[in-house]
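Missing here is one protein chain; the remaining ones are kept as they sit in the complex.
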Amino acid sequence: MERRQQWLRGVLDLCVLGALTRGESYGYEIGQRLEAGGLGPIAGGTLYPALLRLERLGLVVADWRAGDGGPSRKYYRLSAEGKATLASAGADWAVFVGNVNAIMEVP
Amino acid sequence: MTVDDWLAAFAAELRRRRVDPAALVAEAATHLRDSGRAPLQVFGPPAAYAVTLVDSLRGATAELRRAPSGEPRLEATKIIKRYGRSTVLHGVDLRVHAGETVAIIGANGSGKSTLLRICAGLISPDSGHVRIRGTLGYCPQDGGTADFLTADEHFVLVGAGRGSSRTEARAQGRTAAAALDWPRPGTSGVARQLSGGTRQKLNLVLAGLGDPDVLLLDEPYQGFDNGSYLDFWQQVWRWRDAGKAVVVVTHRLGELDRADAVLDLTPGSPR
């Protein structure tokens, strides 16, 4: 459990970017997507700081939409840099995982 | 803790850190409504969450600044200085704690440089007392360097006074010079060959050499270009964050909102 948390801390930003390739979304729903993808429940206290960092770095763009019959929500979507970063970081990640698997002799 | 209480505490923490709370509170409130779970479970304590968010917003590590506490590093009490028949300083008080920056402003002739020289112990006041806790560094508007020595030799000479070895002193001097946009002080030749602005950078680096606890800076940016002037203030804030007490005499009022306190020596202004 501890180890998983550490791994997640390293890739959460990229997973958020990945979750947005399907289309724009708001904070709670992004958390749902990540959980459905098998990462387990992501606490709001972890998710929103990650979203703010990505926004500050220009990898996601956000705006507020009036909800249908509900409160306005802040919607996030990938920027061009975000797409590019996801692609290159994804490639790095694949190489990294491959090496780790080889070293640990994962069958 | 109810949702409303948590949101109110969260908003207060954000406001304390000079961040507009509206958007962040709204987003948190919507999330809590969607998830239906307790805020402490979802976000944790409001103060800690506020700090994490602010760090993400600003891209900085957790604030190192401590609120001024304990004994002040520099304490000047009731300083009076007369030149002939005119009184330049009328009983001035100045208190600077570790991790604090104080800006001293005032018109020409209002005694800013005189006050700083008195605090550095270079001249005597007619009455009053100065107490320093720790080591002291002083940077005048000009001077303080030797015409025929190179920058490295200055670093070694001043560093030896503070007990630094030659290598330490040179490394510290060169690093500090680079932070002021002076990348290769080792190749610059002797001090009299330096341009005015670069020579002042040497002056400033020497003032900070050996990590003194109190820094007294008298408009040390004479001759700096705009970029170096900004680098100078970055260095001031780095010094402050490292726990030093920094006093800057300045007539450039634009930076005042970044100083922790301002002392205005213009006659007639409240002290």
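Here the chain labels run A and B in written order, and each chain numbers its own residues starting at 1.
In this text, contacts are C-beta pairs under 8 Å (C-beta built on N, C-alpha and C of every residue); 3 or more make two chains touch, one makes a residue touch a chain.
As a working rule, contacts and distances are computed from a predicted model.
Peer 1: Tell me the UniProt protein name of the chain this structure doesn't show, selecting from "DNA-binding protein", "ABC-2 type transport system permease protein", "Tryptophan synthase alpha chain" or "GMC family oxidoreductase".
Peer 2: "ABC-2 type transport system permease protein"
Peer 1: Under the definition given at the start, what are the shown partners of the omitted chain?
Peer 2: Across all of the complex, the chain we cannot see touches B.
Peer 1: Quick one: say which of B:Gly99, B:Gly137 or B:Pro220 touches the chain that got left out.
Peer 2: Hidden-chain contact among the options goes to B:Gly137.
Peer 1: Of B:Ala28, B:Ile118 or B:Val248, which residue touches the hidden chain?
Peer 2: Touches the omitted chain: B:Ile118.
Peer 1: Give the residue, chosen from B:Leu7, B:Ala151, B:Leu194 or B:Leu209, that touches the chain omitted from the document.
Peer 2: From the options B:Leu7, B:Ala151, B:Leu194 or B:Leu209, the contact with the absent chain belongs to B:Leu209.
Peer 1: Extract the touching residues of subunit B with respect to the undisplayed chain.
Peer 2: Interface residues of subunit B facing the absent chain: 118, 120-125, 128-138, 143-149, 153, 156-163, 190, 206-207, 209-210.
Keep this in mind: only the chains that are shown with their structure count from here on.
Peer 1: How big is the gap, in whole Å, between where the Cα atoms of subunit A centre and where those of subunit B centre?
Peer 2: 39
Peer 1: Spell out the residues on subunit B that touch subunit A in their complex, using ranges where they run on.
Peer 2: 23, 26-35, 41-44, 49, 52-53, 55-57, 59
Peer 1: Sort out for me which residues of subunit A touch subunit B in the complex.
Peer 2: 26-29, 31, 43-45, 48-50, 52-53, 56, 64, 71-74
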